[in-house]
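The structure that follows is given in the form of structure tokens.
The complex appears here minus one protein chain, its other protein chains still in place.
And then subunit A:
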Amino acid sequence: MSQLSISRAGRREGKAPRQRGRMGAGKQLHAGPVTYLVLAVFALVSLAPLVWTAIAASRTDRRLAQTPPPLWFGGNLFRNLEAAWDQAGLGTAMLNSVIVAGTITVSTVLFSTLAGFAFAKLRFRFSGVLLLLTVGTMMIPPQLAVVPLYLWMSNLGWSNQLQTVILPSLVTAFGTFFMRQYLVQALPTELIEAARVDGASSLRIVWHVVFPAARPAMAVLGLLTFVFAWNDFLWPIIALTQQNPTVQVALNSLGTGYVPDQAVIMAGALLGTLPLLIAFLLFGKQIVGGIMQGAIKG
């Protein structure tokens, strides 16, 4: 228990935990060449499939079917990208995915912060039970909601429309719990009390005290939610058709085509992953930090 709180306190300053790690490593843990070698192998395994996707996307279907497989880029990239774009309707799909993932992210971050703040700092009846319920429901598999949701959305005439995909994901138990854990530490209770004494309403407090304090965690939760929403598969594939797909649904239709052109499929996979990879290049450090932060607490 005490260990946890030390590490949590340290994590807030960002640098401290790494120092602790070094101290924990202290005497012996300078990485040697073997460590770098093994890490390099892991890195290769992590990156190679992605790099090879790009290689395959620049070849022709016939070349991909031959042995040995191509190990360097060919000249067909743009033809394949165009074909994938047209065949899978990736233009619509990308736009849909941006709308879906964007809406879900904004709503999840907003509502998670509000609920997380209430659970972390406000006193109200049943708060303990409700928090327990929140955590407990993290175990419920999404499959359990799919049949009724499908029936309801069909009844509303909403099948194949974006709100069908958006609505069930507007909030997550994980997000609420994540924000609660962060705010318990990051938001001094005295600050809220001082604002109360000054006569600030709860909304003012949220706006002027909670949101600024929660900003780093909101950013991380936002990134994690966006990755999750962009990659979500089960519900979109049931709720949407190829006429109005998200990127994942479009990729699925590419992959299950009856006359598949592998090079085109790889071009599609490349396109579908690219936005997230770019986000990852830009915010990789924050995403890593966020996962590590959510980890022990989870």
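One rule holds for everything that comes next: a residue touches a chain if its C-beta (ideal position, glycine included) is under 8 Å from a C-beta of that chain, and two chains touch if they have at least 3 such contacts; residues count from 1.
Keep this in mind: contacts and distances are computed from a predicted model.
A chain of the complex is left out here; the name its UniProt entry carries, from "ATP synthase subunit alpha", "NAD(P)-dependent iron-only hydrogenase iron-sulfur protein", "Sugar ABC transporter permease" or "RNA polymerase sigma-70 factor (ECF subfamily)", is "Sugar ABC transporter permease".
Within the set A:P69, A:G128 or A:P188, the residue that contacts the chain not displayed is A:P69. Only one of A:L39, A:L95 or A:L156 touches the absent chain when the whole complex is considered: A:L39. Hidden from this view is one chain, which touches subunit A at 3-4, 6-7, 17-18, 20-31, 35-36, 38-39, 42-43, 45-47, 49-50, 52-53, 56, 64-69, 111-112, 114-115, 117-119, 122-124, 127, 130, 134, 137, 139-151, 154-155, 167-171, 173, 176, 196, 199, 201-203, 206, 227, 230-231, 233-234, 237-238, 247-248, 251-252, 254-256, 258, 260, 262, 265-266, 268-270, 272-273, 276-277, 279-280, 284-285, 287-288, 291-293, 295-296, 298.
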